[in-house]
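To start, the structure under review is shown below, and the notes come after it.
The complex appears here without one of its protein chains, the remainder shown in place.
Every chain is named by a letter (A, B and C) in the order it is written, and numbering of its residues begins at 1.
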Amino acid sequence: MSIAGLNQVVKRMHFNQLLGIRVTRTHSDGVTIECPLRQELMNAMGVLHGGVTATMADAAVGISLWRHNNGSRPHTTVEMKLNYLAPVVKDRIVARARLVRVGQHLCVGHVDLFEGRTKRVGIAIVTYMML
Amino acid sequence: MSIAGLNQVVKRMHFNQLLGIRVTRTHSDGVTIECPLRQELMNAMGVLHGGVTATMADAAVGISLWRHNNGSRPHTTVEMKLNYLAPVVKDRIVARARLVRVGQHLCVGHVDLFEGRTKRVGIAIVTYMML
Amino acid sequence: MSIAGLNQVVKRMHFNQLLGIRVTRTHSDGVTIECPLRQELMNAMGVLHGGVTATMADAAVGISLWRHNNGSRPHTTVEMKLNYLAPVVKDRIVARARLVRVGQHLCVGHVDLFEGRTKRVGIAIVTYMML
Partner (left out) sequence: MSIAGLNQVVKRMHFNQLLGIRVTRTHSDGVTIECPLRQELMNAMGVLHGGVTATMADAAVGISLWRHNNGSRPHTTVEMKLNYLAPVVKDRIVARARLVRVGQHLCVGHVDLFEGRTKRVGIAIVTYMML
């Protein structure tokens, strides 16, 4: 499934649309998604709200899984864990997800989060269940 | 600090505003916040996006901490962990945060998440660092 | 299932035996287990090793689930999350587990960890899968 095709899917995910998330790369084991920063996504201190980072982690694994299954199986997030390593203050937030386990019922993804292309600002583990 | 006062603070947290989060109760050990569901907060399957739930958990502990310190000390999320127990499909999502440790540097909150008043849909642990 | 009956089961769990874990209370929603401190369970700094605390959290939910199902269904840990709130230095470590979701496939437990009877030293969330 192409990047353009995935972005058609993302358009139907309302909250991802509200944030401005789009897929920018595909990999053998996952996808990279991005979201440009803007004031509505920030907290009171002028840094990106932790909820946006969490949304990126969740979405990056969900879209990776959607692509892996070619959209054939619905899934839902079971649990998520994020560590925030540095504040995100400019440019965009980027999430690179890797599927580390794709089982019959449970799938686990690991996510590296970046401010811009290279500054790592977080890591996450997300578990999905196939419905 | 009153509920009205806290909601004045929340208005300056842009992303919380974008979602429609407001404080509805205060407790000796934390706060309860709410967010009505609307299509923009949903995912493609017609259920609340996991990123909204994560934002609620993060915000509920952050606002509890803000209140605990009377706004005198800035803080930032260090890490967050959520378990999704059931899909959220109607009414509103409610997060009740309890501060379980308020240290010199690190603070830990536990959050129960509900669809409406009583149906538990998630639990979370959130760690903040005082800056 | 009685406390004595559960402790017969725990005796077959080799690692729990090595540590000295035993069930001390049962509740409608879980169990309480204990482990007396001794030098072999400590780290180099004279405090309880974090791995013992993690073992207690895992075991407390596992035994709660074993009791809930009356030993009729095997299960395995899917994921675990602990926050350490204070060092454990004396007496014993106590874990009180509560099953917060018992589903067809996935079960989630919440654990409060104590040094002795009342000093809370940690909280944990543990997910099990029924096999």
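Here is the rule we go by: contacts are C-beta pairs under 8 Å (C-beta built on N, C-alpha and C of every residue); 3 or more make two chains touch, one makes a residue touch a chain.
All of these numbers come straight from a predicted model, not from anything done at the bench.
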Touch criterion as defined above, residue of C:L6, C:V23 or C:A59 at the omitted chain: C:A59
Contact with the hidden chain (one of C:V9, C:V102 or C:M130): C:V9
Touch residues of subunit C, complete complex, unshown partner: 9, 12-19, 39-45, 47, 49-52, 54-56, 58-59, 62, 74, 76-84, 87
Contact footprint on subunit B, counting only the chain that is left out: 78-79, 81, 105-106, 125, 127, 129
Where the missing chain touches subunit A, by residue: 81, 83, 85-86, 100-101, 108, 110, 120, 123, 125, 127
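Convention: only the chains that are shown with their structure count from here on.
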Remotest chain, subunit C as reference, centres from CA atoms: A
Numbering shared by both copies at the subunit C-subunit A contact, with half separating same from different: same
Chain centre separation (subunit A, subunit B; CA means) in Å: 20
Inter-centroid spacing, subunit C versus subunit B (mean Cα positions, whole Å): 28
Between subunit A and subunit C, centroid-to-centroid distance (C-alpha), Å: 33
Residues of subunit C touching at least two other chains: 81, 125, 127
